[in-house]
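The complex appears here without one of its protein chains, the remainder shown in place.
For chain A:
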Amino acid sequence: MTYAIEVSNLKKHFGTIEAVKGIHFQVKKGSLFAFLGSNGAGKSTTIEILCTLLEKTSGEVTINGHRLGTMKDNERIRKSIGIVFQQSLLDKELTVKENIIHRGRFYHLTKAQLIENYQFVWQYLKLGEIELKKYGQLSGGQRRRADIARAIIHKPSILFLDEPTTGLDPHTRKFVWETIERLRKEIGMTIFLTTHYMEEAANADQIVIIKKGEIIAQGTPNELKERFASDQMVLSFKKEADIQQIAEQLGYVMVQFGDVYKVNIPSTLHAIPIIERIQPFLTSFEVIKGSIDQVFIHINEEAGDMNAT
């Protein structure tokens, strides 16, 4: 069994609205899987179905070898997954430790197991300074640490994170990222992530982009970049240069943006011969590698156009 999650032809209807329209994807064990989409794309619906919070309309979902649907299997699935929700859901009136221990007890762990697991998350998420503070008094970053600790108190093999870094300061975002990376590398946890920050998805092993309930693109970050994001050259010329003549020499379309000119090229290497040829006219140049941001914007626009026509 190499897949932690297998989804095939998953559909979810709310009345007449089709929120998820038959999607397929697989998540490899121990991988970092990024699930992208704008608001209302069907991201949250999908994640809620996978986490057993919402019943699917049809389709097959297998998580850690258990088929989602029956009570028994759902219960097995719940024990093997952890979830960091978008909002903070721990009790503000209780301390971090009380919160985590209480939620840990809901998993039928033995007392000894729970204490051992608590010590593990205590160390892993550096809870020492905050464990006796009330959750309601913590800063946003400290809350996220407590949230992650709660999500892994029963040592799940898959961790779902629903926009875990939205609204956090850069320092905490980095901490969250390092923690996720460590969980994956040191413990082999599978990470299923939804995010708005494209640069976060750039670290993923696989990206799936969903729009209006359908998958519109999937692949590794590099595959997606190759397919959808082109590299770009930004040129600025000397005053006396004959732009018309240069444009004819290039063999690529050149578009003016203010006082610079942009040229899309298949890969950064293509820039070298061009630069050599037009060097006498240049005052400066820049070669920019296509980013995952571009992929996202490009694909979304493209799909939008398709839907519009």
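Quick notes on this structure:
Everything below uses one rule, namely that a contact is a pair of C-beta atoms (placed from the backbone, for glycine too) under 8 Å apart; a residue touches a chain by one contact, two chains touch by 3 or more; residues count from 1.
Note that in this section contacts and distances are computed from a predicted model.
Only one chain is not pictured, and the protein name UniProt records for it, out of "PadR family transcriptional regulator", "Molybdopterin-dependent oxidoreductase", "Lactate utilization protein B" or "ABC transporter permease", is "ABC transporter permease".
From the options A:24, A:102, A:133 or A:196, the residue with contact to the unseen chain in the full assembly is A:102.
Across A:79, A:155 or A:196, the single residue that touches the chain missing here is A:79.
The residue touching the chain not shown here, chosen from A:94, A:168, A:234 or A:254, is A:94. Here one chain is not drawn; of A:53, A:243 or A:272, the residue touching it is A:53. Touching residues on chain A toward the chain that is not drawn are 51-53, 75, 78-79, 81, 83, 85, 87, 89-91, 93-94, 98, 102-103, 105-108, 150, 154.
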